[in-house]
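Then we have chain A:
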Amino acid sequence: MDAIILQVLNGLEKGGAYALIALGLTLIFGTLGVVNFAHGALFMLGAFCAVIMRSLLTYEVATGEVEATAWGTEVAVTTPYVTQLFGEFGNTLIDWAVPVSILLTIPVMLIVGLVMERGLIRHFYKRPHAEQILVTFGLAIVLAELIKAQFGANPIPVPEPAALGGMADFSGIFGSEPGTITYPMWRFVYFLFSAFIILIVFCFLKFTTFGMVVRAGMEDRETVGLLGINIGKRFTFMFAISAMIAGLAGAMYTPIISPDYNIGMEFLVLSFVVVVVGGMGSLGGAVSAGFLLGLLQSFSAMNEVKAIIPGIDQIIIYLVAIIVLLVRPRGLMGRKGVMET
Partner candidate 1 sequence: MKILTHPTSSVDSTMMFIFVAAVLTMPIWLTPIGAAYPDLMQRFVIFGLFATGFNILFGLTGYLSFGHAAFLGIGSYTAVWSFKLLGMNPIPAAIFAVTVSGVFALVIGYISLRRSGIYFSILTLAFAQMCYAIAYSDLIGKFLGINLTNGETGLRVLADDPRMLDGVLTSGIDTSALTVNLFGLDLTHTWVWNGFQFNAGFYFCAFVLIIASYIAMRIFRSPFGLMLKAVKTNQNRLNYTGVNTKPYTLAAFVISGMYAGLAGALLCITDPLAGAERMQWTASGEVVLMVILGGMGTLMGPMLGAGIIKFSEQKFSTWGKPELHEFLAFIPDGIRDTVVSVASLFVGSGWHLTLGLVFMLIVIFLPGGIVEGGRRILMIVTGSNRRNRQIQAAAQAAE
Partner candidate 2 sequence: MAILQVRNVNKRFGGLQALDDVNLSVEQGTIHAIIGPNGAGKSTLLNCFVGRLTPDTGSVMFNGKSLLEISPHEINQAGVSRVFQTPEIFTDLTILENVMIPTFAHRDGSFKVNWWPRVDKEAQTRDHAMSVLDEIGLADKKDIVASALSRGDKRRLEMAMCLAQDPKLLLLDEPTAGMSRADTNATIDLLKRIGKSRGITKVIIEHDMHVVFSLADKIAVLAQGAVIAEDLPENIKTDPRVKEAYLGEEAVA
């Protein structure tokens, strides 16, 4: 029983990441009708915002002493500049680097989204999907390679804050004796964080006029345009928001998987499967599909399940996508007729 609860927690944490990415992707595809293969790269850029924030905070300053090394070149002994500047608060700042990096991620990702939409995506609204896929696929490779040129190919560890690190004991909640159901605190924090972001996005779309226009845009772009609403400006802002969502998902995920230049590509195919399973252009669908696939992926990795069908954990995602696309093409919560040809 504990194993199942643990896998549920795993599924929720994974689902949180998938839901956030799919949410951003559906917003773009729902409103702009653009198939953005560079969405995974936005997740990676967010992750590297956290890496940059951490390296900024841990910027080392020479303390005057010099230390010889076995391989002959002198290396100066250093301490982080921040601690020199703020003393103890500096160390806590370093410890809380990942949550602090949100302050860097939001502006950076908004700008990235803006530049990407104005610079490139805008010219591709009317172009066929094949060309949209290829140009954004090229962009994803370019972004990944630039990061690799700057940060190298190895994963870069970004530790989570000590207070939110370590293991949380969930045994009490599930009524079994303490110590049996323990789960990394940060992964649960990540799930809460993603739920919080999803909530904000839904409230934003539900209760603000801007959100209403966007939702109308998702229903029928032409008519909204005909109503004299400058849909262009809205689209740019929508793209920036979805870039920010993906970036935040990436930044907070760094303690879970040490980011490297290829992390964007790994999430790319998956994010499209989640969007399609959820139903193109449906926000609720993307979120529920994200959590569904996260849970399925976790359960399929249980040894009992793998005993029945070996290797099911490696193809479960694609199997679900194929079954959903055939049985219920508009996805879990997509609207009838949307992209149902």
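Simple rule for what comes next: a residue touches a chain if its C-beta (ideal position, glycine included) is under 8 Å from a C-beta of that chain, and two chains touch if they have at least 3 such contacts; residues count from 1.
In picking the candidates, the idea was that all candidates are chains of the complex that A comes from, given by their letters.
Just so we're clear, the structure is a prediction, and the values are computed from it rather than from any experiment.
Colleague: Every candidate listed belongs to the same complex as chain A; state which one touches it: 1 or 2.
Modeller: Here chain A touches candidate 1.
Colleague: In the complex formed with candidate 1, which residues of chain A make contact?
Modeller: 35, 120, 123, 127-131, 133-135, 137-142, 144-146, 148-149, 269, 272-273, 276, 280, 310-311, 314-315, 318-319, 321-322, 325-326, 329, 339, 341
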